[in-house]
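Accompanying notes for the structure given below.
Note that one protein chain is taken out, while the other chains of the complex remain in position.
For chain A:
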Amino acid sequence: MAPDDREETMTQPAIELKGISKAFGPVQANRDISIRVMPGTIHGIIGENGAGKSTLMSILYGFYKADAGEIFINGKKTEIPDSQAAIAAGIGMVFQHFKLVQNFTVLENVILGAEEGQLLKTSLSKARGVLKQLAEDYALRVDPDALIENLSVGHQQRVEILKALYRQADILILDEPTGVLTPAEADHLFRILEGLRDQGKTIILITHKLREIMEITDTVSVMRRGEMTATVKTSETSPEELAELMVGRKVLLHVDKKPAQPGKPVLEIENLRHVDSWGVERLKGISLSVRAGEILGIAGVSGNGQSELLHVLGGMTTATGTIRVNGQEIDLTGQHSDGQSRRARGIAHVPEDRHHEGLILPYTAWENLVFGYHRDPAIQKGWLMDNAGIKAEAAKKMERFDVRPPNPNLAARNFSGGNQQKIVLAREIERDPDILLVGQPTRGVDIGAIEFIHKEIIRLRDKGKAILLVSVELDEILSLSDRIAVMFDGRIMGERLPAETDQTELGLLMAGVTEKPDKPLIEAVDEQLKAKAQREARNNV
């Protein structure tokens, strides 16, 4: 399906990969991949987690050496044994996790590795000039003397882009660039990318978000299980077709659910406050209620108190205020404020951080499936645990939750992200709790598993349970929630009904903007985020 229009065959591709293969032990991460990226275009690469997108780009950036295959840059065969060679070939990469030195200034980060001469003075003054020019050309404004740790995530990403441009990159690779951004920041990033494209730069955008592909790319390549399954023009495809190409079968992109039938309030939170170990107030008087048979979604940029809210509710930390479960107040500071007591009150918790809080990775699946409920008398045999019974029970749960492979003796770390999450969900949901706390249920989970997890959450709701969902994915919040509360800086900025709001309004609330600003949207949001970063920087001194 490669596009071979006359005009495209006439110009050289900026990047051409031919027959790239790469294996890690028995795992074939990339298999005979060929791709052509035209200059001056935004080329999307989409695929599930583990489809081999990042491996492919790491080969292009010299992080890995391909087992087989050739790389052509602007028609010239190029060897890329290390990052230095990639930079020399005009390739710049913006990683998902930024590669910045936190306590260096923007300028120092930009020149690192691209200094001129032994002394810093000349490099710094030159970079200052270049940065000023780039800021004008591409609307990439960042204070050159600011420390990275004081910048918002969106600004840090701009520094990464500036780093690449300073090294005169013509080809820019961005790996999942919007994962950490607010919708407004993501929009701004897209405007920057369009500006770069219009100036003739070539951009490769790696993502698993269909919406971004449809919105900004010119061409899109789809990867599945290490293979390139298609390359199509974005204007000639649809999200449904791309999703099918990614997963290999039809998927439901929107969640099918009946309207909620909310009952009486099950979880009531009043004026909840939490101060962390640094003395910073992370929850500043939260009041919420979740009714039976309803999903309350908490939207927000990560780090605005959502994690602390889950920790307090799950009994992992203390707080002041009032929490009532089925009308009865629960202990927030005393000896009945731990996770064990919360479970006894019917609160189940699927934590945000599956690797550290949800699972014990070296333990087996069956051990993980009983953890937290292992004192239940029903699974004891005298002094000992009834391991055989627990294992049989675990096997059943794994089958019902479609955990693959369905082997209870396998260590948790050997399952993929989606299957690990299913193990945690199976443990919590199968105990039939009154309240389910779910944090980032589909972070790092592939599309097939996302669908399954969403269905399970809705099934629990339809059984009349109260569900509190925390997610940074607005799509997820919008499609799952019956009611949405937006958190910013430890406060609830407002509640909305999914049918009566949209990404833009939620995005503004997430950035702490409650009224329509007189300034352009982007600037208003930037200012808010900057103010927040500065506050945090002050708090952390």
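Here is the rule we use: a contact is a pair of C-beta atoms (placed from the backbone, for glycine too) under 8 Å apart; a residue touches a chain by one contact, two chains touch by 3 or more; residues count from 1.
The rule we apply is simple: contacts and distances are computed from a predicted model.
Visitor: Name the chain not shown, per its UniProt record: "Ketol-acid reductoisomerase (NADP(+))", "Acyl-CoA dehydrogenase", "Extracellular solute-binding protein" or "ABC transporter permease"?
Guide: "ABC transporter permease"
Visitor: Pick out which of A:K99, A:H356 or A:R413 touches the chain that's been left out of the picture.
Guide: In the full complex, the listed residue that touches the missing chain is A:K99.
Visitor: Of A:A114, A:A139 or A:L497, which sits in contact with the chain we cannot see?
Guide: Once the missing chain is taken into account, the touching residue is A:A114.
Visitor: Check the options A:T55, A:T202 or A:Q306 and report the residue that touches the missing chain.
Guide: A:T55
Visitor: Residue-wise, where is chain A in contact with the chain that is not depicted?
Guide: Here the touching residues of chain A are 54-55, 58, 61, 63, 82-84, 86-87, 93, 95, 99-104, 108-109, 111-115, 117-121, 123, 163.
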